[in-house]
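Left out: one protein chain. Kept in place: all the others.
Let's turn to subunit A:
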Amino acid sequence: MATEILMPALSPTMEEGTLAKWLVKEGDTVSAGDILAEIETDKATMEFEAVDEGIVGKILIDAGTEGVKVNTPIAVLLEEGESADDIATSAPATEAAPAAEAADKAAPAGGSAKAAAPAAPAPDTSPDWPEGTQMKTQTVREALRDAMAEEMRNHDEVFVMGEEVAEYQGAYKITQGLLDEFGARRVIDTPITEHGFAGIGVGAAFGGLRPIVEFMTFNFAMQAIDHILNSAAKTLYMSGGQMGCPIVFRGPNGAAARVGAQHSQCYAAWYAQIPGLKVVMPYSAADAKGLLKQAIRDPNPVVFLENEILYGRSFEVPVLDDFTIPFGKAKIWREGTDVTIVSFGIGMTYALDAAERLAEDGISAEVIDLRTIRPMDTDAILASVMKTNRLITVEEGYPQGSVGNYITSVVMERAFDYLDAPVINLAGKDVPMPYAANLEKLALVTTDEVVEAARKVTYR
């Protein structure tokens, strides 16, 4: 049967081109792979090969013709025994690209599924553990170690890898004792090679293990961020649900003290942007433990942001054989009526201190700890704002494109009419972290700033 040769699309964006030159003439026999013509696009001249064998029966578009639309028949290929006269009756090209059409159809429906009327917030306010549970005092450091040890005891496929996690017992002693209990097969010292071991960790998760990859700090994870985003977060989607990546990337994040610009940055907002990732940033020891256990069990890649200054702080932790904190459930640390203060991680220190001071002046602040940035418990924020009508967000990261900016947009969309004052986003200053003690203090968010912001939004 005679087949039409169509003007090819030679790049993702090509719509038309110039048929610069024919390299065959009518009557020539061609086989697959032979170059038929040269096609010029706005970017380049390309050769166009035959896909089938046959005889060039008729050339429909002359060499030198400009503006030939993609999919226009440019020649007819005949099989042996056919003549060019058969051509006139052959059907015109009917297989014009359906892709573009379909894309148009998709546009209106695909857009904003969220644009519908906002649902009333219904936050989960259930207690994290049963009332009356025995508690003990523990540091965040110990809580994190216990979380890993408990999960490793129960699941052989859980292992921890990173720099100095084994023999050195952890650069910040989070993995203390794990090598002794679990051995070198499951507690693995890596060379200093973040890009490489993050990739190996992701590959191991593809292979059915559940790695905990410790970064000595999240600043160093910048070398590995391609694997966290492109290899870990996107694979489930790109594989149509076939290939998941259960992995935890954890380590200290944000400013420590006097370590300068390259070691002092909060990555919460960075990772919170990425679909496919879950992002956790605990404040208390109980949350650190319950959330890390949850992270290790989660079938998705989890970025678990710790804080060096909080490692040594002590909190009450429930004495339970097994407990986890679900993702996407904020914790109300302090109930209040005048202003909502939303924070996470070390920001909670300033939020809680400020609330204490505000209470002395008769301002009742409600303090919410997000605990997980993604998924985010926006319902808890909205329910609180609908009560207090004022909102302050507190974080250590940079101000532009901050977590607070996102919260503000959610509140604008879903609770605009409830606001009695503009939302204030408190963040780290818009500067690289200085070394000098006085300047570093100035660069970080402070309790004073939270108090001042609360007075501003309550007009007191």
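The rule is simple: a residue touches a chain if its C-beta (ideal position, glycine included) is under 8 Å from a C-beta of that chain, and two chains touch if they have at least 3 such contacts; residues count from 1.
Definition applied: contacts and distances are computed from a predicted model.
The subunit not displayed here is recorded in UniProt as "Pyruvate dehydrogenase E1 component subunit alpha", chosen from "Inner-membrane translocator", "Pyruvate dehydrogenase E1 component subunit alpha", "Peptide ABC transporter permease" or "Molybdopterin-dependent oxidoreductase". Which of A:S83, A:T137, A:N230 or A:T337 touches the hidden chain is settled by the complete complex: it is A:N230. Only one of A:G33, A:G81, A:P127 or A:G362 touches the chain withheld from this view, namely A:G33. For the options A:A2, A:V202 or A:M433, the residue in contact with the chain missing from this view is A:V202.
Where subunit A meets the chain that is not shown, the touching residues are 6-12, 14, 32-33, 35, 43-49, 51, 70-71, 95-100, 102, 106, 109-110, 113, 157, 159, 185, 190-191, 193, 195-210, 226-227, 230-231, 235-244, 246, 275-276, 278, 297, 299-300.
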